[in-house]
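Every protein chain except one is present and positioned as in the full complex.
Moving on, here comes chain A:
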């Protein structure tokens, strides 16, 4: 990706969010997602808000400015709630946003917190009616006795207004915390997954859903694993996968039976016994699973690595990339400060040739599958001059630290990049630090 002779380099484009170091908890970004054309970029935060950015159309023709995104709509998706029966507060944090493919002028997205999924319609209004017979311009009703003539109201242009309205609320279907939602390729159904169950919904129907996976044991004391992520296959509407805290992925076919407790395929790599430690179970827990765009592969992220699986081979991944292997000797400290529980996401580029994931110290990593190259880049305000080329970073695991290298002990574990997104058709990426959204694009020569 980075290297001599015309390989891709990345440039800073924009950064969104507050500048000051004091991070308000509500501003912590919890999800980032491009829509299917890449024109819209949505973020969700801990405060339950959704902010949608839109790509500037005028700049699309100018390659070096095509990654300019501006705020398109902001709305409060979820509010904090209280479950009185269980005396539990339900966080308003947006766990996931998924866009629906566009069918008409309006845009639709699903956003979810721990318990409730909502379908939002985002529509534009750039005209308003004028010339009512019975109403004044300010909305007051006229005295009918003063009306002497009739006219037809007309639509006149107005400043663009983007409205977000909740069209559906899918509630009360999850006992445990929702970690994933995924829209089916049939554009009619979607799944939602919590720690122990996966439900299938129809986008039009809110008062019921079908339970398709249930791994809750009869006796909760026998619990050994939970569901950590789930996704529909991009093309096969009957196929979905879900990952577990034990590092396994199960592929299920909904045609096989109504309840997909029995998997069609089980993807698992045996553990390397020489790496066994107190924390083996934690670091093997899968935090994200994503199908490739072509539907032939899937990628999983565990604490230290990214793995690419061929759907036709269950016993081991076809590729494994170490994200930050130098952390393996630090697991004890990372357990103490809770960093070992961080759930990193991963994403594919448009043609499935490169995968990306985040790390600490505001570093993020890209792995070029074809050229067997990888690079570490940093999202920071220091490197945020317009079109500034990002310099590859290097972490020194041990021994003599070279110039420009950073030692493991200097890494800031509070600066973590958990959420990244890649434009579906272009080399534009969105990288979320704690409370800022960075947008980078490839360097245009």
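To be clear about the criterion, a contact is a pair of C-beta atoms (placed from the backbone, for glycine too) under 8 Å apart; a residue touches a chain by one contact, two chains touch by 3 or more; residues count from 1.
Convention: contacts and distances are computed from a predicted model.
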Protein name (UniProt record) of the chain left out of view, among "Glycerol-3-phosphate acyltransferase 4", "Immediate early response 5 like", "DNA polymerase delta subunit 4" or "Cation channel sperm-associated protein 2": "Immediate early response 5 like"
Can you tell me which of A:187, A:257 or A:329 touches the chain that was removed from the display? A:329
For a quick check of understanding: of A:136, A:207, A:221 or A:382, which residue touches the chain that isn't displayed? A:221
Residue-wise, where is chain A in contact with the chain that is not depicted? 86, 88-91, 93, 114, 176-177, 195-196, 217, 219-226, 228, 245, 270-271, 273-282, 285, 328-333, 335-336, 338, 341
